[in-house]
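One structure coming up, written as structure tokens, with questions to follow.
Note that one protein chain of the assembly has been removed; the remaining protein chains are unaltered in position.
Chain naming follows the written order as A, B and C, and within any one chain the residues start at number 1.
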Amino acid sequence: MAYEISIKNRTAKIDLLNRVGSKALIAVDDHKYDLDIVEVEKGVYSILYNGQSYNVELIRGESSKKYVVNTFAKTFNVEVIDAESKYISNRNQGLEVEGANHILSPMPGKIVKIPVKVGDLVTTGQTLVVVEAMKMQSEFKATGDKIVQAILVKEGDTVDSHQLMIKLENVEAAE
Amino acid sequence: MAYEISIKNRTAKIDLLNRVGSKALIAVDDHKYDLDIVEVEKGVYSILYNGQSYNVELIRGESSKKYVVNTFAKTFNVEVIDAESKYISNRNQGLEVEGANHILSPMPGKIVKIPVKVGDLVTTGQTLVVVEAMKMQSEFKATGDKIVQAILVKEGDTVDSHQLMIKLENVEAAE
Amino acid sequence: MIKKVLVANRGEIAIRIMRSCRELGLVTVAVFSEADRKAMHVRYADEAYCIGPAPSRESYLNIDTIIAVAKQSKADAIHPGYGFLSENAGFSERCKAEGIKFIGPDAYAIRTMGDKITARQTMIASGVPVVPGTTEKLSDEVKAVEVVNQIGLPVMIKASAGGGGKGMRLVKSMDELIPSLRMAKSEAMNAFGDDAVYIEKYIESPHHIEFQILADQHGNVIHLFERECSIQRRHQKVIEETPSPLITDALRTEMGEKAVAAAKAVNYEGAGTIEFIVSDQLEYYFLEMNTRLQVEHPVTERVVGVDLVKEQINIANGLPLTYRQEELRQNGHAIQCRIYAEDPDNNFMPNPGTIKHITVPLGLGVRYDGYVYEGYEIPMHYDPMICKLITWGKTRTEAIARMRRALYEYKITGVKTSIKFLERIMDTPEFVEGKYNTHFIEDNHDRLFTTKPCGIECEDMALIAAFIDYLDKLAEVQPPKYTEELGSNWKDFGRKRNVLRL
Partner (left out) sequence: MIKKVLVANRGEIAIRIMRSCRELGLVTVAVFSEADRKAMHVRYADEAYCIGPAPSRESYLNIDTIIAVAKQSKADAIHPGYGFLSENAGFSERCKAEGIKFIGPDAYAIRTMGDKITARQTMIASGVPVVPGTTEKLSDEVKAVEVVNQIGLPVMIKASAGGGGKGMRLVKSMDELIPSLRMAKSEAMNAFGDDAVYIEKYIESPHHIEFQILADQHGNVIHLFERECSIQRRHQKVIEETPSPLITDALRTEMGEKAVAAAKAVNYEGAGTIEFIVSDQLEYYFLEMNTRLQVEHPVTERVVGVDLVKEQINIANGLPLTYRQEELRQNGHAIQCRIYAEDPDNNFMPNPGTIKHITVPLGLGVRYDGYVYEGYEIPMHYDPMICKLITWGKTRTEAIARMRRALYEYKITGVKTSIKFLERIMDTPEFVEGKYNTHFIEDNHDRLFTTKPCGIECEDMALIAAFIDYLDKLAEVQPPKYTEELGSNWKDFGRKRNVLRL
């Protein structure tokens, strides 16, 4: 059974055609790879293809379908797409515009300052929240003229990675 | 609930009296330990007791009750004894004499030679089987005058750690 | 003689200090904040005590608690490491009052070198060249104009109590002078509670070169040559090396003598560093003194063959220096890379998190000073540096090749790091040729922030590994269907799983 799998802006068809021991025949789009793949340590794969030795490290994401993948040159987000993922992806398409209106903390940290309050009209570049981690302060700024719809954290709070801190709404929407 | 726990030839009573976070109050026989214990890596425990920093590494055994424990100075076999273990231990007591009559391979290896056959009468020091691992040959010898009751491997076989290779019986028993 | 050392620090430096203590047969005492119960220095030490909550000022900066632990554990000396209390004159004084040996200089030396105007004055008095500018606190704006007329533009306004770029202003034209001066004073007052500022000539293509010194309690001072630290990002050192590819033997000798004079000027005791700014024309000026062990001390250790922490302890024991100046030599070349948990592709945003997997570079000529381990969660409260990688080579070329090899071997997943960024520096011609100054990262911005391409094949390998992992995890979770597996048993299933039916 062929799956779809996404990497960067590319979605590829992927199919396991045969597998015996560590040997596998895998089709990615139109290319067939006859290779030797084995998990040598937890999340670490050794792949031999055409004599080349590749080392690939995976971090499993929140779901069993999502991975962060480190190759020698680069780090990628990879997602296996099945029926369920497709459904969620379709459902979310309408919401995507709102991405920029959700201010998430990209790392664990501590809220140092929130110089805005709910209902404020903020303009491009205006600081919404200051988060401190590892002795460094990062400011998160508005990327357009918006209205502060909700503030979900307060000064002194500890936040996790990807935690939603502030919701904005577009000015048009509020009018 | 107090448990019994064995180490070397010693069997101690052990009881967890209290536990909050990484702090624990544990009684071992008559001694109460008020300490801070935390698993820092898989199977690696850091214990702070009276200011001293101890590092203890565990390897979990075949059952959830058996451990190989590395302290700085020594390695121990430790076993938590509950009702089930006691039953098995009691049942096995009669068989203990036979321990010396089971020739187990202490390591993974390859059978190089078996210079005896079933029914042979062997004497103390006589070689029963030669196992090779890591370029070194180890000979396993009879520790008394015995009769070869069964040979469970053959030359060229690969054996695992603790695999039974040869069974002997005492000369008296055979008479 | 010292028998038990409390290390008032955390991270790689705490472990590095404890290693030398252990080699000397000294008992080590760790202190840790509540966020650090699982930290490696707690595991490494002979004894360990909790000193308070995660924020530094409630734990690693809490003098009273640290002194109390030292007394309770009967430590006879405290090593402050770098950062935290290492340059706190009050802490040095307090240790002395409590009869605990502070492994470092006394309060006088720390205070004199800590205030930049006093330090400048002391250096001028000792014949150590300083950057041309004012020698006193500037309050008179007319005087400021006079000074600038005298030394010429551009100039830098700096806060006397300063550090970390606060209260600093670059002035390129005369009409910026007065507004910049006022802003600098106001910033300095806000940041340090002291509005004292001074003016220095701005050096256009500065090189940052520092000298390691050691001074015993008997007035003997030696230097252990220089470290080149010009690869910086926002005034933070990224890569250090020794010998410096810039300076000559004659200049090395001369600057070394000045460094020794600088240390003598404050009756220094212990290990310290004299930082100089050097122009392309090899004019050099005293910048500041760090009255502690530096992050970059390992490159000196490797090339000079001296264990600096052991020398610190030797000095703290009141013993004379182990070496005479003429016995010391630089042997080969060493480079250090600092590796941070941060995302160089996203403005170096700090990236605390849990280490999933780590492969440490090893082998000939590689030293790794770190503290994280698999499963360790790097706390968000402290410095993002996770390790220092030091390579040595017979030549600078070999040291660079070895650093490339070490960075290639170093694999860490779970947090983002600056490894790829450092690899790109190792490939940059200006660095390879040893022709760089503190503008290096800015000057090579495009090259340093361009990620290597990963071709279609490399991308496909990433896809394939994720896909295989996904299928195998799926097979583990889903038991065989009854209809299909009827009559077979688990052993069969295990055997067949290698040939997956989809």
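Assume a residue touches a chain if its C-beta (ideal position, glycine included) is under 8 Å from a C-beta of that chain, and two chains touch if they have at least 3 such contacts.
Fair warning: this is a prediction, and the values are worked out from it, not measured in the lab.
Novice: Could you run through the displayed chains and say which ones the absent chain touches?
Specialist: Answer for the hidden chain's contacts among shown chains: A, B, C.
Novice: Return the single residue from A:V38, A:I59, A:V130 or A:V171 that touches the missing chain.
Specialist: A:V38
Novice: Taking the full complex into account, find the residue in B:K65, B:K113 or B:K167 that is in contact with the omitted chain.
Specialist: Of the listed residues, the one touching the omitted chain is B:K65.
Novice: Of B:V44, B:V130 or B:V171, which sits in contact with the chain we cannot see?
Specialist: B:V44
Novice: Which residue numbers on chain A touch the omitted chain?
Specialist: On the side of chain A, residues 22, 36, 38, 40-42, 46, 48, 51-53, 55 touch the unshown chain.
Novice: If the hidden chain were put back, which residues of chain B would touch it?
Specialist: The missing chain touches chain B at positions 1, 3, 5, 7-8, 10, 12, 14, 16, 19-21, 24, 26, 28, 31, 33, 35, 37, 39, 41-45, 47, 49, 54-60, 64-65, 67-76, 78, 80, 106-110, 133-136, 138, 158, 161.
Novice: Considering the entire assembly, which residues of chain C contact the chain that has been omitted?
Specialist: 15-16, 19-20, 22-25, 44, 298, 301, 305-307, 331-332, 359-360, 362-370, 373-374, 394, 398, 401-402, 404-405, 408-409
The working rule: only the chains that are shown with their structure count from here on.
Novice: Take each protein chain as a node, join two nodes whenever their chains touch, and name the resulting shape: line, ring, star, complete or other.
Specialist: Contact pattern: an open line, chains touching in sequence.
Novice: Taking each chain's centre as the mean of its CA atoms, how far is chain B from chain C in angstrom?
Specialist: 48
Novice: Give me the residues of chain A that touch two or more other chains.
Specialist: Nothing qualifies.
Novice: Tell me, which residues of chain C touch at least two other chains?
Specialist: If we look for residues of chain C contacting two or more partner chains, we find none.
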